[in-house]
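Below you'll find the structure, written out as structure tokens, and then a few comments.
Removed from the display is one protein chain of the complex; every other protein chain stays in position.
By written order: A, B and C. Residues from 1 in each chain.
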């Protein structure tokens, strides 16, 4: 019941503050014999790295990961994998103004009320910098899932502007600064974000993550349901305020005929669903269809407009946040959301095979 | 890491199938010395009980709870509290038709793919009947939270029809069959649900749950955030497909100025927020404001219209579901949602005071 | 992190007090498809049952177990298995004398200091009656381990009188009232225990439990070592004060040459150890050899000689314990110790195959 650990059998624990010497994590429970070097992890960190466009924070961090344990001659050994990234751009500055003030929308006040002390430099532990370790751990999770499982994410809404799903093109995602699968929307967002940035404001966003190729049977009802664990995983990402599976809130507006996914048999004996309103999960267990989740990210709370706030001494103050910030934190949440989905699936894969070692890897009928 | 347990320090484990002899739960970690008898639990079960209106299942269950351990002379002792409800209306019937068929939108297929065997009678373990034990455990959680914390829920949307929040009246909630806080909407829903029932169809719904009076400081970042645990708790309720905290998905459409809740000081030295977009949680930790969450429930999958499906033998079949079903399972999810929120908060109250025994019970500044 | 749960993947949670209406447990994580009815569990409970000889408590309890969930048509379904035993001989009596007094050697004082309240009737939650549920859960664990794993226990010491290991005969164990594998010692013990009983005194004991046929690879270093978990499992049995693996404390007196078990190859490619000082565990992981553990049980604290004690009000009193007690609680600890060993192994079997699904079931070399 560790506060800073996630998962059960495949489990990672993160540590570190924004402006400490380093951040890191320990990945425990990883199966042995998987090929793993820094080169398998770094590309995912590079996708999340700050400073890559004008739409994200200008903090310059190479985010170079090192593996300190748990592998031998390029393979996992089954022992804990320690990953570490040095903090190199903890810009030396005067924190006199920020250290006693509770910025609206930030965790400053709540950390202080809970702990009575906090490392205020760069947000300390509550900084989104921590999510780098989720991405690193997520890269290991992908190894556990294997090449048959593909996990991808995309930004599907910025502010109130949604993509046109008819334009969805996965290959577009890496062609723009927003992980946007709709090239038309990407152009619009560029304008909107330039404006937000110029005015010192910020915008929210919605991210969609999809796992294809995951076997059926993942999820442990009643209190380890796959969708419940995905919900916790995504809601726990910084600034997230909502999570959906499949049709999500739209499902409330459907009637029973429209919502339930019908089934037919494929010639190869596997089940074909005729739709995927369920987002690949029924009764908390994966069906073998693509697993689809979305999460909403609030607009960055650090803005240039002065806001009414209070300080540690109970004084009323005005706060405006200078410094390096993402005008839309949702953008860099895309690789983080992918990582969290991978981490949930890897954990459930291990849980599932512990209890059900003979369960099929595809939705084949008859099962026996 | 039990599949059927929820919570960490205040923790409950449920067992039982829809048509077995009984269902039950074990509540562990409850503080000693709290007044607790069946009379403290039964009213909450009565709110959730089937058969109370024509808009819910006609199954007739008194749902009479018994306390089998963990109390002595009317007070909790700190030892595990076993709660049990006998199943009395497991209607004897012929399951010949259903036992081999996988109903669309149900967990039949996934349980079978995962376990290779299932108790198909009434949905077995995946039946919403299990939620009775959540409500029972939730009543104990309310004791732990104490009289200062109020947890209430309401139905805020049926199908695509939302309440008018200007009409919100908590006292209306128990005056209609839908836990609806808007008397005007309640009248519309009555019509809509009568139609759905008559046509053998079903509707989805959205529920809002609110906790008032919870202390600041609840929530254990990074991987025990209060909102993440609430998300898991609500997403794990049968048929739920989406969860929001505070403004939820709407937050994505706001800019930073509109979203972050500003603060002023109250004369008594506590912090006053000028709005509550955050839903009472910042950085995964409660602020002391009301904690607000919503969840979307899909329409009941059991409907009278024939749907295409498959059976255990890999044959394509048509399924229509006779029998006793809720035309809108979202209705009875209201007390279940309240219970889950209470259970999360009780667990976090214990976690919080374990690590931070001297933290204040209100958002008073200066803290020290 | 439940106080009343044991195990991780194969996990059980017990509840109930000595004089409440019933005791029970929930076994979670059991693999599906295992044949299981009450008849598979009852024989183990019968071995532990009170009232079977003059050397154990005269409480008369049929200890008839019922399965309330988790099986269907005689097979486990993968859902939680609820087991329950009604308390039928909670002898009605006057507790006036005992209810405020803290009996020496009992948990009365510590429960009171911890919880401020306790069910004093028959020892309440701290009664050894709880161990019946361990035995019941242990019977399920044996199913998980399968027919290839044999778990047996024996009493090897009563008071200071040890068996002669040269006389060890497993078939003798069920021929005497003491689970003694040495018929000669059994005769001596009969005399010693008759005397202890007559004088209202009590004797301690040492139990040995052995698992044969368990695969190599069980145990999760560093903090889920097999021997560490066995130690916790056995030390947690009522009245246990010491636990050993293999040579145990004797190992301290050996030199390195004598202690380390040498190895040779068997013709079938498996490793043969030439001795088993290690008790089947190296580095916290099973070797494939028999797993051997011993535990020491203190003499029953309920004796007829008056002892100096205190009461709830801080008054000094004298206590002597009338009523039904085992003159040597170690005797009935034999089936309990077997059960705990089975429970640890079943949990580790699942943990092991989750992480290492391709590990061999026997110590065959080369592994790959």
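Convention: contacts are C-beta pairs under 8 Å (C-beta built on N, C-alpha and C of every residue); 3 or more make two chains touch, one makes a residue touch a chain.
Every value quoted in this text rests on a predicted model; they were computed, and no experiment measured them.
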Visible chains in contact with the missing one: A, B, C
Chain not shown: contacting residue from C:19, C:47 or C:125: C:125
Touching residue (missing chain; options C:41, C:209, C:285 or C:345): C:285
From C:182, C:227 or C:338, residue that would touch the chain that is not displayed: C:227
Hidden partner chain, residues of subunit A it touches: 1-5, 8-9, 11, 13-17, 20-24, 26, 28-29, 32-33, 68-70, 72, 75, 77-82, 114-119, 124-125
Absent chain, residues of subunit B that touch it: 1, 9, 29-32, 78-79, 221, 350-351, 353-357
Residues in subunit C touching the chain absent from view: 1-6, 8-9, 14, 102-107, 109-116, 125-126, 130, 157, 159-160, 196, 201-206, 216-217, 219-225, 227-236, 238, 240-249, 251-265, 269, 271, 274, 277-279, 281-288, 296-303, 305, 307-316, 330, 351-352, 355-356, 358-360, 363, 365-368
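We adopt the following convention: only the chains that are shown with their structure count from here on.
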Chain whose Cα centroid lies at the greatest distance from that of subunit A: C
Mean-CA-position distance for subunit C and subunit A (Å): 45
Whole-Å separation of chain centres (CA-atom averages), subunit B against subunit C: 39
Averaged-CA centre spacing for the pair subunit B and subunit A, given as whole angstrom: 25
Subunit A, residues touching no fewer than two other chains: 1, 9, 221, 351, 355-356
